[in-house]
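Sharing a structure below in structure tokens format, with a few things to ask.
Omission of a single protein chain aside, the complex is shown with its protein chains in their original locations.
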Amino acid sequence: MKQLFTNRKPWLFLLVLLFLAYPFIVGQSVYLISIFVMVCVYAITAMALDLLIGFGGQVSIGHAGFLSVGGYTVAILTTKLGLPFLLVLPLSGVITGIIGLLIGLPAVRLSGNFLAVVSLGFGLSIPQIALNWDSLTGGYSGLPLARPEWLSNDSQFIYVIILMTVVIIWILHNIVKSRLGRAFVAIRESEVAAQATGINVPLYKTLMFVISAFFTGIAGGLYGYWIGFVSPNDFSVFTSFLLLGMIVIGGLASIPGAIIGAIIFTVLPELTKSLIGLTNIIIGIAIVGIILFRPNGLISLLEMFRIKKPSKKVMDEQEVYLSDLEQGGAARDANV
Amino acid sequence: MVKKGFTLFIAFMMVFLLAACNGEKTSSNNTTGGKDSNELAQGVTKNEIMIGHSAPQTGPVAVYDTFRKGMDTYFQYINENGGVNGRKIKLIAYDDQYQPTKASQNAKKLVEEDKVFAVIGNQGSAANLAAKDYYINKGIPVILPGTGLKGFVDPPVKNWMGATMMNYEVEAQIMLNYAVNELGAKKIAIAYQNDDFGKAPYNKIKEIIKTYPGVELVAEVTYLPADTEFSAQAQKLQQAKPDTIFNFGVMSPVVNLKKAMYKIGLDKTKYIVSSIAGGDTHAFQLAGGDVWERTYSGGILISLDDENNEKIKLFKERFKKSYPNEQATNFVESGWSAAQVFVEALKRSGDNLTWDNFLKSFNTFDNWDGSMYAGVSFSENNHYGITKMYMTKAENGKIVQISDSIEFEPETGKISLPKK
Amino acid sequence: MLTFKDVTVKFAGVTAVKDLSFEVPQGNIYSIIGPNGAGKTTVFNCISRFYTPAAGTIDFNGKNILKLKPHQVIHEGIARSFQNVELFAKMTVLDNLLVGLHPTLKKNIFSISLNLPSVKKTEKESIKKAYEVMDLLSITDLANEKVRNLPFGYQKMVDIGRAIISSPKLILLDEPVAGMNPVETKKISELILRLKKEMNYTVLVIEHDMSLVMEVSDFVTVMNFGQKIAEGTPQEIQKNPVVIEAYLGEVEENAQIV
Amino acid sequence: MLKLSDVHVYYGHVHALRGLNMTVEDGKIVSLLGGNGAGKSTTLKMISRLIQPKKGSYEMDGQSMLKDSPSRVVKKGIIHCPENRRVFPLLTVEENLKIGAYSRKDKNVKEDLEKVFLYFPRLKERVKQKAGTLSGGEQQMLAIGRSLMGKPKILLLDEPSLGIAPILVKEIFEIIKKINKDGTSILLVEQNANMALGISDYAYVLENGHIALEGHSQDLRNNDEVRRLYLGG
Partner (left out) sequence: MQIIASGLIFGCIYALAALGLVLIFKTTEVANFAHGEMAMITTFISYVFLSKYGFPYLAALGLALLFALVFGIVVYVLVMKRVQSAPHLNQVVLTLGLFMIFNGLAGLKWGYQPTSFPEAFHGDPFKLGSIFISTNEIFTVGLTLVLMLLFFLLFRFTKAGLGMRAASQDIMASELMGIKVSGVFMGAWAIGTALGGIAGMMTAPVTFLSPNMMGEVLIIAFAGAVLGGFNSLPGAVIGGLIVGVFENLVSYYVAPELKIVFTFLLIVVVLYIRPQGIFGGAKIVKKV
């Protein structure tokens, strides 16, 4: 544990440094800043999703829905009620968290593909609801919103985003390293044993949804403020799929992994932009390639540098692979 | 294995460095941007003009990319013939997958990294809305974007010019007017796509139908662009017994509703569909048989069926050359026409190409019919651009023009009655 | 301490346990033996509240535990291990034990999010306690290994460790030595006896390995077809003809070496 | 006759089998003893070709088996009855047994089904029951019966006594003897060293991936070191 900690600290520090230095490096380019902002938005969302899927084992393929909710919350509260920024941003998390609670309640009973479909339905429904609830959401034409005066400049606002991102990384890091995070992983690994060790499984599952939705909501809120406009088209099911891709590509159950995934999936399309019609193919190839050749995600590249002395009593990765192979399909789900 | 991983890691870092380097380049160049109005605008050199385009190339509505192909074909044609004022046109097109986020990202890249002179034909209402403020602040000319929402052009914004399609509301007005006055519609039903394509014209019709005495709205049904099953809507329409049915949406659902109505025998009622859905014969193919017959629609471009028209011939010939595997549809033609308008404006701006000159040149368009559009007009107070439309009817597998051009006057909001 | 009174459990019409009554006295090691499918694990699952009996009562220190939810059982001081080890496979040995401490820790989400000193402090204490337990089981050198990479026997150890770390009053051990060879079995026997003597735990064991049962038990209950067929001290049970017939089988030379 | 010589198996960095040499002669019961993690199951997995050795030779009746797939090995008559029974829980007893005969082309499956029921009359009573609902002992019987349906020349048994009541363990060991008498060689991996040495002809003791000791079962039983390390005596 301690070893892990000392290993992780320097490069966490590096990351923060990079974060802070980025605006200076890119100077006045709004384009590069905007890529950076989207990286932050997706990184927060991917981390929140990873908390739910990677750590907690609860599949959600409708997470983009929470992003939309966060964005709309900010837009509605700002334009319709005229609330101040400092109140609206946390509220976007709170309201999305409440929605997460509502989704989490029925989800507690479901697992695997069943949960996937329910969350997919949520992801599909949010844009439809936004489209139809004209009076609140502005329907197809969306809602414009303005940043407060003191943040109207992009190069000022980016520091808010950096600050939020760093704080959220820190909080999520604290959560997953804590007893709470351990309880989430325990639920993922064995619900029966988790219950026997005194973990209130339904409560914790719901809690996971709430926490995940809360931070995703804040990411959505930041997005709304950044673009200055929210619409039903912003986050589709496709975004949810990409988010899934991010956490798997980066490395499941790893906060740095989620960040790496977010960076790749935000930067890659920008690099391939000029190749007409190829963006999706390239992203697809990247996904397939990474999963085939780095099944534990890109984060496993970093872990290679950490030399691991296997204890004599321990089988290594190969065995892991085999013991997975032994676990049959239906048996894996039916928990036989 | 370790080595391979390391190389990957290095590659990953390189990406970052690359991004960083790009950044520095930008920051140093930025100060020398085209602020001085006597100098050429950004993206313009002695022999090249760079212009940008952001639209879906992949994803659910990737079909909009055919618009780019139309533009591209025309620019190739112009470049092969010496360009405009000695400058070749270079089109930089980015994929936004119909997502506002990406559209706004693209806008920033086009303007700051690629330093384009103008953007043309950006598709999608939401995408355009997301990037609107940025373009307006930067002063980049936005030429004929692919959205028919009124808010973009009315009230006019200095650097926002027109749209590639008929304004949704104007189109609705013209069609309702035609239906009532020429086709004798009394009991009207509306089907509309539940997004900008459908709701804007629907709202307009609802608003103005009161001004037509004796005409009533008997049914409204909605659908989503990706819908395929329309029996419920067809049933509802049948029960309302309308004499005219409007349908505002894109081609696939509009055709599918027609098929569903045909199936249950709701075939004699007049069916009027938006111009983006009914503009070309492709609808016949999709609907199959004589399902599509007698469908009314509107057109703002010269009909592709007009085989003898020299412009159409040139277009078809060039397009076949540039994109041999693609079908020349209405949407491709629309891209070609937008490019025509753009090139014409360039020509009219003269050699000293600045944003001001360029934007001012648009005000000289008065019912210009040099492009495929029936008429293009701009003025200080009119940024609609496309103000002329004619009605069409599907007959014997062809789209036939059945009225003269009907004109809309943005200043007064009036529409002229078609001359028979 | 733990009292079963006329407990009956049914699954889809099949009676798994019928009118079972027994009492585990404080500070004893109590064994339940019986053929496969006799309903032994069902008894455990009733105590863990995974199953609810159709009839009867289960009291623990005078409190009706049938009113509890599965996750509340441990708060009463009842911990258990599992027959086919139910560990958190992808977690390290240390983390598995720390999860075992879950019920004793405060879980204020805000102080956790901010990693306040109080959280840090209790976390340090937990880790210290986990190392104590690992020392007890002599698996300290495996602390940072993922349990799924361990051989079955070590997994069993971790499973037992996770049950005892929260200092329960009663420990349920379900086949603690299955898959262990006689030497390893002996080690576990010694451990169980130490738990009783040094820490005064009460232990309820299900086991097929008679060497362990004979060595550690104070009292044995034998079950067959969901019913109690015999009870008594290990020596009595070993000689009971009903038990020999149903469970032990004819005494052969092999068994004598045990 | 099955012969392994100088077999090395690696799991990643871990050297699991380090130059294993062993032979299973026709008609014999051979047992393989060793502590947790000594490499017993690995040996069986290697023989049934679930694992590829890095080095070494593996022959059956003089033919190398190193290139064969698991299903080929089954066809050649080596059948591995895995640890923890591994019956198909959602299939019925009958279906489980039929799976055992999956690789056979002949039509005598029905007869062999009856033969298996002769060994395990209990299975016949539960022929339509889902395997997942059987008790542990019955599942073990089913697992062995399933393996027998493939008409093995050599049967590899991994811990048949795991988690099973003493009386059933005795029954199962009796049946193993019977199976052997009826002409099947058996390679037995067992924690219960007493039982294993009791029924086998020859035995190997594995330590850290190599054979530390071998000999006739009777001799090993009297070996002091074996008694101390594995019999707990």
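Letters A, B, C and D name the chains as they come in the text, with residue numbers starting at 1 for each one.
The definition used in the following text is that contacts are C-beta pairs under 8 Å (C-beta built on N, C-alpha and C of every residue); 3 or more make two chains touch, one makes a residue touch a chain.
Bear in mind the structure is a predicted one, so any value in this text is a computation, not a measurement.
Chemist: Quick one: which of B:Q42, B:Q99, B:Q233 or B:S275 touches the chain that's been left out?
Modeler: Residue touching the absent chain, from the options given: B:Q233.
Chemist: Looking beyond the chains shown, say which of A:Y22, A:F122 or A:Y225 touches the absent one.
Modeler: In the full complex, the listed residue that touches the missing chain is A:F122.
Chemist: One chain isn't shown here. Among D:S48, D:S161 or D:S217, which residue touches it?
Modeler: D:S48
Chemist: For chain B, which residues lie in contact with the unshown chain of the complex?
Modeler: Contact residues on chain B toward the absent chain are 58-63, 65-66, 194, 221-224, 226-229, 231-233, 235-236, 251-252, 255-256, 263-265, 282, 285-288, 325-327, 329.
Chemist: Which residues does chain A use to touch the chain missing from this display?
Modeler: Interface with the chain not displayed, on the chain A side: 53, 59, 106, 109-114, 116-118, 120-122, 124-125, 128-129, 131-132, 192, 237, 241, 244-245, 248-249, 252, 277-281, 283-288, 291-292, 295, 321, 324-336.
Chemist: Give me the chain D residues in contact with the hidden chain, please.
Modeler: Those residues of chain D that touch the unshown chain are 48, 50, 69-71, 74-75, 79-82, 86-91, 95, 98-100, 102-103, 130, 132, 146-147, 150.
Here, only the chains that are shown with their structure count from here on.
Chemist: Between chain C and chain D, what is the gap in Å from one C-alpha centre to the other?
Modeler: 30
Chemist: Please work out the Cα centroid separation of chain A and chain B, and write it as a whole number of Å.
Modeler: 36
Chemist: Which positions in chain A touch two or more other chains at once?
Modeler: 313-316, 319 - these are the residues of chain A that touch more than one other chain.
Chemist: Mark out which residues of chain D touch at least two other chains, giving numbers and ranges.
Modeler: As it turns out, chain D has residues touching two or more other chains at 37.
Chemist: How about chain C: which of its residues touch chain A in the complex?
Modeler: Checking each residue of chain C against chain A gives 48, 50, 69-75, 79-80, 82, 86-91, 94-95, 98-103, 105, 107, 109, 112-115, 119, 123, 126-127, 141-142, 144-145, 148-151, 154, 162, 166.
Chemist: In the complex, go through chain B and note every residue touching chain A.
Modeler: Residue positions touching the partner: 1-2, 5-6, 8-9, 12, 15, 19-20, 22-24, 26-27, 30, 57-59, 62, 65, 68, 92-95, 97-102, 104-106, 108-109, 111-113, 124-127, 129-130, 133-134, 149, 151, 194-196, 199, 224.
Chemist: Residue numbers of chain A touching chain B in their complex, please.
Modeler: Within the complex, chain A touches chain B at residues 25-32, 34-35, 38, 128, 131-132, 139-142, 144, 223, 227-229, 231-234, 236, 238-239, 267, 269-271, 273-274, 276-277, 279-280, 298, 301-302, 304.
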